[in-house]
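Omission of a single protein chain aside, the complex is shown with its protein chains in their original locations.
Coming up: chain A.
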Amino acid sequence: MSRVTRFSSRDSGASARMVGFMAHLRENGLRLGVAEADISLNALTHVNAARPDDCRSVLRAICTGCKEEAERFDDLFDSYWMDSGRVKQRVIAKSLPRLNDDVHSSKDGTGEDSGASGSATAPDEGEGEADSDGTGKLIATQKQNLKRRDLRDIVRAEEIAEAEAVARLIGTSLRDRRSRRRIAARKGDRLHFRKTIRRSLSTGGEPLTLLKRKRPDRTRKIVALCDVSGSMSIYAQVFLAFLAGLMRAEKDADAYLFHTRLVRITEALRDKDAMRAIGRLSLMADGFGGGSKIGPSLQRFADTYAKRFVDGRSVVLIFSDGYDTEPPEHIAAALAQLKKRNCKIIWLNPLKGWRDYEPVAGGMAAALPHLDLFAPANTLADLAALETELGAL
C-alpha cells in the first residue's frame, strides 16, 4: 500500500507541489496549461483536501480531458502524491503523441523530441527475413520482424512535398455535397431570410431582391491504412510519403500502419517537420517489414478507431497487396463491419498494376465484394491518376 509522499522540508508549500504535479503530468503527456494549477488549488478548497480520494477525484476532473487520460490518471496521481518520497517517476514510457503544438502555455508540453533522438532506431541492415529484394517473393510471412528500421532511410523529404501535392489533388476530387449547413450563395435552394429582410429595408420593406443560401461542398475525411509487411516493403516508400503528404494537406485525414499489429500514426505524421514526423513514425512502426495480418488488423481498426473516426463522410483507403497469413474470412468480416459505418472503401493494390494480375490471393478475393473501388497504385503518379475515379464515387 502506498503512502502519501513526504516532501522535503525545503519545499515551499502547496502551490509549489501543485506546480510540480502539473509538470509531472505534462512530462507524461497530458496537455495542461498554466491555468490548471491555479484552478486545482482553488478547487481543493471546496473539498476536504486532507482526504487523498477527494483530491484524486478533484484533480482528475480538472486535469484530464479524455477517457485515456482519465484511465492513466490513477497511476500518475499515485506516483506523485502517494509514492512515499519517490517523486517524479515516469509512469508510462511512451509519451502520448499529440496532434498539434498549440498548448496555451508558454511551457513546451512535450519536453522531448522523438525525432531527434535517433538512438532507438537501428539503421537498416537489410537482413530482415521478410525484406523483399524486388524479385517477386510474394508470400506473406508469419515472422514478426522485431528489428526496427529507420524509415527516414526510405523516405526523402522531396517525396513528401511531391506527395503533398498529390494528396491535395485527391482531397479536392473527393468533395461531398451533403453538408447540412447552408451558407449565403448567389444561387441557392433556400431563401436567406436574414439578408433578404436587411436588404428590403432600403426598398421600404418590399423584398425586391431575394437572397439565397445553399449547402456548401464539403471535403471528405480520408482515412488511410497502409500495409507495411514484408511483401509490401518495396512499395512502402511511395505510400509512406503519400501518407505524410496527406497529413499535411488534409487537416481531417487520419492514418494507420499495420503489419502484424495496427498502429495509429496520425499524430506522429502531423509533426511540423516532415522528416521528424517520419522519424517519430519509425519509433512506432517496429515490426515494419515483417509478417502481415491484414484481417485481424482491419478488424481491430473496425472495432476501435473506426467507431470514433469513420462516418458517412469518410473514405477509407487501404494500401495492401492482400497477402494475409490469416484466413480470408477475417478480411471479409472486418470490411463488412467497416462498411456499416457508411463509408467508402477503396483498396489500392500495387500488384494490380502487373500484367495478367488476377485477385486470386484469398484475402483479396474475399475483400472485393465490399470495395467501392479496387485500383492499382505503384507510384505517386498512379495515385495522382486516381483523381478522376475518386471524383466519380
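FYI, a residue touches a chain if its C-beta (ideal position, glycine included) is under 8 Å from a C-beta of that chain, and two chains touch if they have at least 3 such contacts; residues count from 1.
Going forward, contacts and distances are computed from a predicted model.
S.K.: So which of "MoxR-like ATPase", "Molybdenum transport system permease", "Cation:proton antiporter subunit C" or "Chemotaxis protein CheA" is the UniProt name of the chain that got left out?
M.R.: The UniProt record for the chain left out of view names it "MoxR-like ATPase".
S.K.: Specify the residue from the set A:15, A:42 or A:209 that touches the hidden chain.
M.R.: A:42
S.K.: Would you mind spotting which of A:207, A:359 or A:376 touches the chain that isn't drawn?
M.R.: A:207
S.K.: At which residues does chain A meet the chain that is not included here?
M.R.: Residues of chain A in touch with the missing chain: 31, 33, 39, 42-43, 46-48, 53-54, 57-58, 60-62, 64-67, 70-71, 99-100, 104, 179-181, 193-194, 196-197, 200-201, 204-205, 207, 307-309, 311.
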